[in-house]
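Just one protein chain is left out here, and the rest sit where they should.
First chain written, first letter: the chains are A, B and C, and each begins at residue 1.
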Amino acid sequence: MKKNPTVELKLPILKDMELVATHTSDVVAKHMNLSEEKSAEISMALIEACINAFEHSETKEDIYIHFIISDENLTIKVIDKGVGFDASAIELPNIDQKITDERKRGWGLMLIKELMDKVDYESDNTGTTLTMTKNKKTDE
Amino acid sequence: MKKNPTVELKLPILKDMELVATHTSDVVAKHMNLSEEKSAEISMALIEACINAFEHSETKEDIYIHFIISDENLTIKVIDKGVGFDASAIELPNIDQKITDERKRGWGLMLIKELMDKVDYESDNTGTTLTMTKNKKTDE
Amino acid sequence: MSSITGKSIRDGIVIISTEGYFNKDLGEALKAVADEEIKNGHKNFLINLENSKIVNSIGASILIEIIEDLQSMDGSLNFCNLAPIIAKTFKIMGLTKYCETFENEDAAIAKLA
Partner (left out) sequence: MSSITGKSIRDGIVIISTEGYFNKDLGEALKAVADEEIKNGHKNFLINLENSKIVNSIGASILIEIIEDLQSMDGSLNFCNLAPIIAKTFKIMGLTKYCETFENEDAAIAKLA
């Protein structure tokens, strides 16, 4: 089996560093001939994934991002060495509630799920790996 | 001693992948408040460094790029696991000669040297590491 | 990288323009300007995002704070010149239930004024 070409990125936790990830995904998406629409959706999901890894991992350790290129799709892994969490226990937000809620945030997971074709979290107290996939073909 | 924040990139040898590196350096340069001029010079040097690692390393192995951020400068390492070469033996090109020469290429090393503040090659038959630095302050 | 680039008032609508990554900082800068204009008695706002091509959910959350403030005074928050991905993001979040979006400033003013 041939190994899929993979771009890997290690990012320190610095302001706006998530933009390095989006610029990388843009070039990779272009290389794969993904549409601009898909490319923008990937970027947006990636921003949210990076911010979560930066903010919620509660570590100062670098994060890792892998872009795995295949003929059918682009798979992105966002890996932090942080405290972990139970993604299935996170309630998805609702705008009507958020308008009156004290806490307005909590949109990242929802956006990632809506913008990508497949999303999976593996997480324990040694860290979190988010694996998300965008298919080349639109299957709506 | 505090470790300098470092962005690391692993790139497979694919068409135009050097643009991933330039987009990364752009965001890093912005983060460091480098001028647009310096940022563009870094990008250009990086393109040449990546193309050399892709082309001349004579391997199919991924290349590694490290962006090391400090208060005074940005240091970039471009690492390939290729055949190596003797940088001191490479003659710098001359346009008058190139106009009539069969081989028009051979500008990468010269451009890298002119565009960066410090350039160093370490190379043997296990690969090449190009280390190049751009200072924040202009010292001309 | 991110900043407020303009503020003007047209037919009673406060128009605020931004530039660059719409992140937490830019969201907070926008809220500060909106708060000030609310104090000045304004309650209808149009945010021109033409030069902000990218947003994050932290920036977008701050917009919900502005919506909450304006709701209590029967005001409105509106947007124009949204990049497709920002329009999509606002739609997924449900912001479009509380805000109108327009092609450009003229279309917005024609409807809102």
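The working rule: a contact is a pair of C-beta atoms (placed from the backbone, for glycine too) under 8 Å apart; a residue touches a chain by one contact, two chains touch by 3 or more.
All values reported here derive from a predicted model rather than from experimental measurement.
S.K.: Counting contacts across the entire complex, name the shown chains the missing chain touches.
M.R.: Within the full complex, the chain left out of view touches B.
S.K.: Taking the entire complex into account, which one of B:Pro5, B:Gly82, B:Gly108 or B:Gly127 touches the absent chain?
M.R.: Considering all chains, including the one not shown, the answer is B:Gly108.
S.K.: Would you mind spotting which of B:Ser43, B:Thr75 or B:Thr133 touches the chain that isn't drawn?
M.R.: Going through B:Ser43, B:Thr75 or B:Thr133 one by one, B:Ser43 is the residue touching the chain not shown.
S.K.: Go through subunit B and note every residue touching the omitted chain.
M.R.: 16, 18-19, 22, 37, 40-41, 43-44, 47-48, 51, 93-96, 98-100, 104-105, 107-108, 110-111, 114-115
Just so we're on the same page, only the chains that are shown with their structure count from here on.
S.K.: What are the chains that subunit A and subunit C both touch?
M.R.: For subunit A paired with subunit C, there are no chains in contact with each.
S.K.: If we define chain centres by averaging CA atoms, which chain lands farthest from subunit C? Would you check?
M.R.: Checked the centroid distances; the maximum from subunit C is B.
S.K.: Averaged over CA atoms, how far is the centre of subunit A from the centre of subunit C? Could you give it in whole Å?
M.R.: Each chain's C-alpha centroid was found; their separation is 26 Å.
S.K.: Counting in whole Å, what is the centre-to-centre distance of subunit A and subunit B, each centre being its mean C-alpha position?
M.R.: Here subunit A and subunit B have centroids separated by 29 Å.
S.K.: For subunit B and subunit C, what's the span in angstrom between their mean Cα positions?
M.R.: Roughly 42 Å separates the two chain centres.
S.K.: If I count partner chains per residue in subunit A, which residues reach a count of at least 2?
M.R.: 16, 19, in rising order.
S.K.: Enumerate the residues of subunit C that touch no fewer than two other chains.
M.R.: 1
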